[in-house]
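One structure below.
So, subunit A:
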Amino acid sequence: MKYHTPASFADASAIAAEAHGVTRFLAGGTDVLVQMRSDIVTPEDLIDVKHIDGVKDITQNADGSWTIGIAVAGAEMTEHPTLGQEWPGLVEAMDLIGSTQVQGRATLVGNLCNGSPAADSVPAQIAAGVTVTVTGPNGTRDVAVEDIPSGPGRTTLQKGELISALHVPARGDNAGDAYLRFIPRTEMDIAVVGCGISLRVDGDVITEARVSLGAVAPTVLLVADAAKAIIGTTLDDAALDSLAKAAEAACSPIDDKRGTIEFRTEVAGVLAKRTAKIAYARAKGEKV
Partner candidate 1 sequence: MVEVNLWSGLRRFTDGELVVTVEAKTVGQMLDALVTAYPALEPVIESGVSIAVDGEVITDAHHIAVKPDSEIFLLQQLKGG
Partner candidate 2 sequence: MALDEVKPVVETGESYDSNKEFKYVGTRPNRPDGLDKVTGRAKYGADHAVANMLHAAVLRSPHAHARIVKIDTSKAEAAEGVKAVVIGTDLPEGLTGGDLHLQENTLARDKVYYDGHAVAAVAATSALAAKDAVKLIEVEYELLPHVIDVDEAMKPDAPVIREGDQGPTVPEGMHPNVVNYMEFGHGDLEAGFAAADLVLENTFKTEATHQGYIEPHACVGQLGEDGKGEMWVCTQGQWFIRKMCAAVLGLEASNLRVTPSEIGGGFGGKTTIFSEAISLALSRKAGGRPVKLVMTRSEVLRATGPTASTSMDVKIGMKKDGTITAGSVEFRMQGGAWPDMAPTGMALNCAFASYDMPAVHHVGYDVLANRPKAAAYRAPGSPMAAFAVESLVDEMCRELKLDPIEVRMKNGAKEGTKASYGPTFKQIGLMQTLEAAKAHPNLQAELGPNQGRGVACGFWFNHGGETSVTLALGNDGTVTVSAGTPDIGGSRASVALMVAETLGIPYDHVRVNIVETGALGFNEPSHGSRATFATGKAAVESCNQAIKEMCRRAAKKWGIDEDAVEWKDGAAHPAGPNAGEFPPMTIKKIAQSMGRSGGPISGHHETTAGGVGESFGTHVVDVEVDPETGKTTILRYLVVQDAGRAIHPSYVEGQYQGGAAQGIGWALNEEYVYDDMGRLQNPVFLDYRVPVASDLPMIDTVIVEVPNPGHPYGVRGVGETGITPPLPAIANAIADATGCRMRHLPMTPVKVLKAIKERVNG
């Protein structure tokens, strides 16, 4: 295995583009090193992107949007003084991944590029409308997060491409987000079901919403029907019930060691309701 420490995204992309064998980018390494250790993947070229300028920065832009460096660790997001006030769901989702130790290294982009349908931060990213900049041999392009994963362990990134920045929209007024997941323990598990919701209210009425579900399909889902079920409502019981139904209807999960089809479907509805309540309360300025 060759270990590279490029100083620019262009160099990183070039190394990957020219590589002949398996290539991995190394940011936090909390997935890559596990795969190496477990003999699942031993890359021939490992490209450490942490020596590129700006990858550890969290920047709020003039329009209120955020640019998050691709090597920013979960703990750095949690400790940021204002990011979590605007996007608590996104920060909490990232914070749920692994242990305190994992938080010291794991990144949003790594979580996304690992391609797991159960990735905790991804439903929150999708709900928040996060986009990424992809750098490749042919320059850069911007892509919505929901268009990155293409199946378990797979992404739409092409040979030589890597994510070079992550953009979180401006939060704006009267809005809130939340992420909840179900795990059998209190910590240290992979989500059996995850749900991220971001919404905006006008008074008591929900005017915008994005609902995303994890671990219930081959990729993390953006569930338009679930959002429709609560837009225009005050999140009353009927709205919550139709939200749950829409969430359940979107599920096409598998039976595995972590959960059954029946369980995942049922709990997707339960979590959607619980997540929506938190996001709604936050949008209305309540402390949750």
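The candidates came about this way: all candidates are chains of the complex that A comes from, given by their letters.
We take it that a contact is a pair of C-beta atoms (placed from the backbone, for glycine too) under 8 Å apart; a residue touches a chain by one contact, two chains touch by 3 or more; residues count from 1.
This structure is a prediction, so every number in the text was calculated from the model and none was measured.
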item: Complex member in contact with subunit A (any copy), out of 1 or 2; value: 2
item: List of subunit A residues in touch with candidate 2 within their complex; value: 37-39, 182, 184-190, 192, 256-260, 262-263, 266-267, 270
